[in-house]
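So the structure is just underneath, and the comments pick up after that.
Moving on, here comes chain A:
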Amino acid sequence: MHTLRIIAAIFEKDLRVEWRHRETLASMCVFGLLVIFLFNFAFEPAGEESLRLLPGLLWIAFAFAGVLGFNRSFASERENAALEGMRLAPVDAGAIYIGKMLANLFFMAIAEAVMVFAASLWYNFSFIPALGWFTLSTFFCTLGYVAVGTIFAAIAANTRMREVMLPVLQFPVAIPIFIAGVEASTGALKGDPPGDYASWIKLAAGFSVIFVVLSYLLFEFVLEE
Partner candidate 1 sequence: MVNLYLVVAYGLVWAIFTGYAWTIQRRQDRLEKELQELRKALGPK
Partner candidate 2 sequence: MKKTFPQTVHLAVTLAALLVSLYFIFLYAPQESTMGEVQRIFYIHVSSGNMAFLAYFLTFFGSFVYLWKRNESADDFAYGSAEVGFIFCTCVLITGPLWAKPVWGIWWTWDERLTPTFFLWLLFVGYLMLRSYVIAPGRAALLAAVVSTLGVVDVVFDFWVIRMKSYRGQHPAAVMGGGENSGLDPRMWVAVFVTFVACLLLFSYLVRQYMRVAALRRQVARLRQLRDSSSGA
């Protein structure tokens, strides 16, 4: 019970900070939109081709927007020495991780919705027919991505050049998630029978569960002085 309250408190705090400053979400969305927009001029895909490129493009945009958001989520804690405060609080470090992770997941979900909407407009592509399976696969892949992103952002916050350190640490570990995300959403958008790509969703779900639990257990060491 106590742990749940801490998680809720951290989550609420991050949302409130975001509501007052609107820094993280704005930068994630704008950056993601720029990636999608530039991609259009780089490749000018049309028709069939955009179906082939769209899942990969969306995941590149998600990945970079995510790195931006995760970096912010711990950079702001560092600037005001709030991380030290958290370290001193007599609470389970894992609960802090889960709270931050859920807040990041929330921001990612909004930013992803914005990017998907923009992509569907600019590429004249309708996500509606495949929305259910596309959302399901994207949810699990995003969960896995956020799970590793949050703990690596906390680690990278302790380094010089943390903006570079985060992707260097996170991207190699997140590779299975990228591949699963691209494969599953390609299958969903093509309208394949869900059985064909369900294994990718399972992989993403397994990855998410394992990395959430592992990070929950390891976060104590990240905060430790």
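In picking the candidates, the idea was that all candidates are chains of the complex that A comes from, given by their letters.
Simple rule for what comes next: contacts are C-beta pairs under 8 Å (C-beta built on N, C-alpha and C of every residue); 3 or more make two chains touch, one makes a residue touch a chain; residues count from 1.
A quick note: this is a predicted structure, and the numbers were derived from the prediction, not measured.
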- Query: Number, please: which of 1 or 2 touches chain A in the complex?
  - Reply: 2
- Which residues of chain A touch candidate 2 in the complex? 148, 151-152, 155, 158-161, 165, 168-169, 171-173, 175-176, 179-180, 183, 199-200, 203, 207, 210-211, 214-215, 218, 221-222, 224-225
